[in-house]
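A single protein chain has been omitted; all remaining protein chains appear in their positions.
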Amino acid sequence: MTTKKLDFSISVLGEAKISSPIMMSTNQNDGQADYVSDDDHILFGIDTDIDEKGHPVPRHEETVEVAGPRAKIYFNPAHVHAAICTCGGICPGLNNVIRAVVRCFWYRYGVRRISGVQFGYQGLLENSPWPLIPLDPDVVDDIQEKGGTILGSARGGGKQVEEIVDSLEKLNINILVTIGGDGTLRGAYDIYEEVKKRNLKISIIGIPKTIDNDLSLIQSSFGVDTAVQMAVPVVRSAHVEAKNSIHGIGLVKVMGRESGFIAAQTALAQSDVNFCLIPENPFDLDGHNGLLEHLRRRLLDRGHAVVLVSEGAGQELLPPSSELDASGNVKFHDIGIFLKDRINEFFKREGIETNVKYIDPSYIIRSAPADSYDSIYCARLGAHAVHAAMSGKTQALIGLLHNRFVHLPIKVAVSSRNHVDLEGSLWRDVLENTRQPFSMKNFKFD
Amino acid sequence: MTTKKLDFSISVLGEAKISSPIMMSTNQNDGQADYVSDDDHILFGIDTDIDEKGHPVPRHEETVEVAGPRAKIYFNPAHVHAAICTCGGICPGLNNVIRAVVRCFWYRYGVRRISGVQFGYQGLLENSPWPLIPLDPDVVDDIQEKGGTILGSARGGGKQVEEIVDSLEKLNINILVTIGGDGTLRGAYDIYEEVKKRNLKISIIGIPKTIDNDLSLIQSSFGVDTAVQMAVPVVRSAHVEAKNSIHGIGLVKVMGRESGFIAAQTALAQSDVNFCLIPENPFDLDGHNGLLEHLRRRLLDRGHAVVLVSEGAGQELLPPSSELDASGNVKFHDIGIFLKDRINEFFKREGIETNVKYIDPSYIIRSAPADSYDSIYCARLGAHAVHAAMSGKTQALIGLLHNRFVHLPIKVAVSSRNHVDLEGSLWRDVLENTRQPFSMKNFKFD
Amino acid sequence: MTTKKLDFSISVLGEAKISSPIMMSTNQNDGQADYVSDDDHILFGIDTDIDEKGHPVPRHEETVEVAGPRAKIYFNPAHVHAAICTCGGICPGLNNVIRAVVRCFWYRYGVRRISGVQFGYQGLLENSPWPLIPLDPDVVDDIQEKGGTILGSARGGGKQVEEIVDSLEKLNINILVTIGGDGTLRGAYDIYEEVKKRNLKISIIGIPKTIDNDLSLIQSSFGVDTAVQMAVPVVRSAHVEAKNSIHGIGLVKVMGRESGFIAAQTALAQSDVNFCLIPENPFDLDGHNGLLEHLRRRLLDRGHAVVLVSEGAGQELLPPSSELDASGNVKFHDIGIFLKDRINEFFKREGIETNVKYIDPSYIIRSAPADSYDSIYCARLGAHAVHAAMSGKTQALIGLLHNRFVHLPIKVAVSSRNHVDLEGSLWRDVLENTRQPFSMKNFKFD
Partner (left out) sequence: MTTKKLDFSISVLGEAKISSPIMMSTNQNDGQADYVSDDDHILFGIDTDIDEKGHPVPRHEETVEVAGPRAKIYFNPAHVHAAICTCGGICPGLNNVIRAVVRCFWYRYGVRRISGVQFGYQGLLENSPWPLIPLDPDVVDDIQEKGGTILGSARGGGKQVEEIVDSLEKLNINILVTIGGDGTLRGAYDIYEEVKKRNLKISIIGIPKTIDNDLSLIQSSFGVDTAVQMAVPVVRSAHVEAKNSIHGIGLVKVMGRESGFIAAQTALAQSDVNFCLIPENPFDLDGHNGLLEHLRRRLLDRGHAVVLVSEGAGQELLPPSSELDASGNVKFHDIGIFLKDRINEFFKREGIETNVKYIDPSYIIRSAPADSYDSIYCARLGAHAVHAAMSGKTQALIGLLHNRFVHLPIKVAVSSRNHVDLEGSLWRDVLENTRQPFSMKNFKFD
């Protein structure tokens, strides 16, 4: 329960005085799409508490600015040089976002200088070997049919803030749209601060990308729906493998470092998962309430089992890791291989023949083209990013909240993480579907 | 803008006094899923208006009851005979809902008499040739992998309310879960009224099914996401056909009698649609701002075009129809064939060779198994329906609002239709994507 | 049983004297791929008859030349201007063939002038508005991921032989690869004759394209496998629709004007088809052994049925058509709509409620990208066409016979049609699978 009141006000570069070239209406009921006003807000929270009279009253009073095209814009389209970069691991929908950004700049605002930055922030470093890629509607035509990003993506570079802002200056970039996760957005905030310090008129717009869906405030992130669509047949494969061999165990690892949304949704999306393991819900391997004992009972009872594990689940069972990846995140041990080995050992010890089939579909999932849900989501994210930038917003993240596109301050958005709530309805429904115990920890009093 | 205040209070059969057999927690922060209380409400509306001080204030004050398992239930599971029926046209996800309902009754509440009613309300008529189908987890195992409904579905029967309630009495059914659209839910309301008149303790729970997504209050209906996923490759086929022939025109018709959501979302989900025609946006064929003239310009300019049309679009162009279908809906003329003929005539007259390729994928779309998005949605809808019924709610529709499962009074839910808002952001983004004119009507002053 | 001995000898433009730039081996057992020699032949027929001593002896003595790269080539790659055209309706795999042809010319032989002819032979007519498209590996990169053909395709033009050869001369084209069906190949033969008459050194190579699989001598044509892969889920949709409604009948029409291979293979590929109707097997509608009576029995017995019909089946039941399409083929009546109407009438007359769901997936099937089977097939067809052309073969069709790529004289290849043999094993196995009567004709003596 959030108690601190959040400040959702959006920064602007200055007053938007130029009439938008997009032909829209300011009147309702004329059958024509309307501009969005900075006054258009939605409620941040929909939960209520019961007041003393027994009536439900809103728990939160914060409101959030609605995204969309403004009647007045800040930048003269003829003066705009917009740049886009994609950072971190790939995720379904990146090309869709790029395409939407380019098309909205080009067709709606008439911007003609749009550049793609290669390999994330690294493409903006002083010694980057990768030139900017000029983008226009022809270049981005059909790119959404392929997975990944035509710009390439890489971790790192986000700490060299001064170097990046130097490059923005040298390249006369006045709009930077960055697509990335937690680390990328922190970088974007730092760039915004440096830009402000230098008193530059550069709009920094973020589009949140996290296949783990672990950015709070944001309703399910783009790519997550596709990830679940891709994970479902893999779990079905694991189930077929499990059912077809003597005491077969299908073990599948999916993305999810700190938040188990992909695993939880996949377990709900189909019926074959018996144990869904997520980072939010620590479990024991051994002991009478541990995973292995539950697995043993399941095998003897039904002959086969499917285990779906998030990459970040059970890390407490593993020796601590000190390796860091290029983004500075701790490199995780492979929980899938660890579980496979421990399961094999356990059943060998128990004298029970088993056949563990371990599948790691992560790269197959990440590299898929967006499904239609994410295609729509990304098309709209991209367009809203452009509208935000052109109207002079900055340090603004384009988010989806209660199915509406909104502007969120990047700083607020990265200040907390989104987790599967073990006491909430999603996880409750997962437990109903898998019929696994709500906890596989051995308690002292047992 | 809704001005009349809606009454979202839910009817109950009586006080729920029995402790739920579902083991859940009533404490937060114990890591175990929590029961939902009747006090748990969310805000109905998230829009705000600006007050005199310039601050955004909520536009609506209504709240809606949150769905989920209650700590106390009304029915003794041992006394329950639950029945399920699926009405109207088929839609992706029906089997998922049936499966979830059966599993939740069986595994969570221990209900052992669950019956499937065949062919909608017709299976409850006095002379129905179709017996009830006994349902249990084995029967519904894996049914979600197939499209359609294992119970069969049919229109009609909903007017014979007394006969249906007679059957419920004779069959000792005390929970009826009906899955269907507008007409079905009106029938459910009438059954509820008749049940109340007879002072029976039968819970009537509705699950909204409308592939057209035209039930207001309800966030996107189940099956719609799958429908769009299925429609996208068909539009791509139409595009390939169009591009590969001389002045090729790909013409695709999708579902949408009064609301063009499937067409609008499909047009956003990919990039090949040039003209998206929906019932909400009437258009002219002829005249300098008519569809045919725009098509002519597109063909001469680019050589090919894709037209995506909702079945209910352009009905005003067609001679009035008086035929009714089994549900009493007016049978529509086939706008697809009509457009095909008119386009062919027009270009023949203009002396321009064209090749119109018309595709009607409706049956392919309707009969698809649910994608993962709808699978999750349906699994949860079904479980929530059971929780509502067991706790003694009646005349309650299980809806999704701001991504939360809620209870809505059926009567309120069917009182208005959901339409694509021509001035809202969805249609605005469609127009940005297709780059079609916002109106293809010829105005007097032109 | 073929009795006339066929002459499979291949025409050549002249002696091949130039050493091939492809580095291959002429020695076996050196681990390196070998050139193919004109002496490499395979047997045309594999059937045997029993001789007087009771031993099986080959029924045919003809042999066919094996395709592949020759050690000596006829054309100097630096002097080659190769052209490719795709004719007739689209078919999965066209882009794969184009891509393979371009890459083999470019990478293997170093040919640098490769042109795409737009819209079939029409692009070679004197007044064609469509210029040649210069082709190279970059242009054709990834085109195989899309259905259709990047060159566009059209019927007609094949009769203006002199005009086409004039164009070949003017454009200095010395290799023409045409991809098309029966009509296209007859055109190619006429072009070859005209080229010979003028004593030109232009190689005319054909690649057979017939989604109906009706070219005799050629083992299953490219695109057919994909067509069946695409048809299967459509039949499954029809089955779901049929099962889910009262006396539902799913009716699906697939390609097959004179040969019912797609229908037959689709019926074998899955289990839902009850009646497979093909052009080779005429049937009655009425009478005690007619389709309608069999359908009636099936509906009363099982409640639902699936009918799969080739477009050319049952044409004898329809009024004669005199309309011709652009290729000069008789335009068929739509057997699907005809059957739908007749079935509806029949059951109305019989007083039996039915729900006929008619699906015509033809455009969806034709426009699909090639599956992996056809991708491999097309990649190899294209390469073999180039090898044939470069070695100076002409009037040569690249065919697959007993899973080997061979050269066939175009004239021989188009001299007869391929049909489903009603007494052969394919149709026998279809009947076993559908369990339909082997004939639905009423005989006099009945």
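A, B and C are the chain letters, set down in written order, and residue numbers restart from 1 in every chain.
Here, a contact is a pair of C-beta atoms (placed from the backbone, for glycine too) under 8 Å apart; a residue touches a chain by one contact, two chains touch by 3 or more.
Just so it is clear, the model here is predicted, and its values are computed rather than measured.
S.K.: Return the single residue from C:Y121, C:Y192, C:F347 or C:W427 that touches the missing chain.
M.R.: Checking the options C:Y121, C:Y192, C:F347 or C:W427, the one contacting the hidden chain is C:W427.
S.K.: Name, in rising order, the residues on subunit C that touch the hidden chain in the full complex.
M.R.: Answer for subunit C: residues 24-25, 28-34, 36, 39, 41-43, 46-48, 50, 56, 58, 63, 68-69, 99, 103-104, 107-108, 141-142, 144, 219, 225, 228-229, 231-232, 265-266, 268-271, 281, 371-373, 375-376, 379-380, 383, 402-405, 422-425, 427-429, 431-433, 435, 438-439 touch the chain left out.
S.K.: List the subunit A residues touching the unshown chain?
M.R.: That gives, for subunit A, the contact residues 90, 119, 122, 146-149, 152-154, 233-234, 236-238, 240-241, 243-246, 250, 357, 359-361, 363-364, 366-368.
Definition applied: only the chains that are shown with their structure count from here on.
S.K.: Among the chains, which is located farthest from subunit B on the basis of C-alpha centroids?
M.R.: Centroid comparison gives C as the farthest chain from subunit B.
S.K.: Per the centroid of Cα atoms for each chain, what is the distance between subunit A and subunit B, given in Å?
M.R.: The computed centroid separation for subunit A versus subunit B comes out at 28 Å.
S.K.: Taking each chain's centre as its mean C-alpha position, how far apart are subunit A and subunit C in Å?
M.R.: Centre-to-centre distance between subunit A and subunit C: 47 Å.
S.K.: Which integer distance in Å separates the CA centroid of subunit B from that of subunit C?
M.R.: Centre-to-centre distance between subunit B and subunit C: 43 Å.
S.K.: Give the residues of subunit C touching no fewer than two other chains, as numbers and ranges.
M.R.: none
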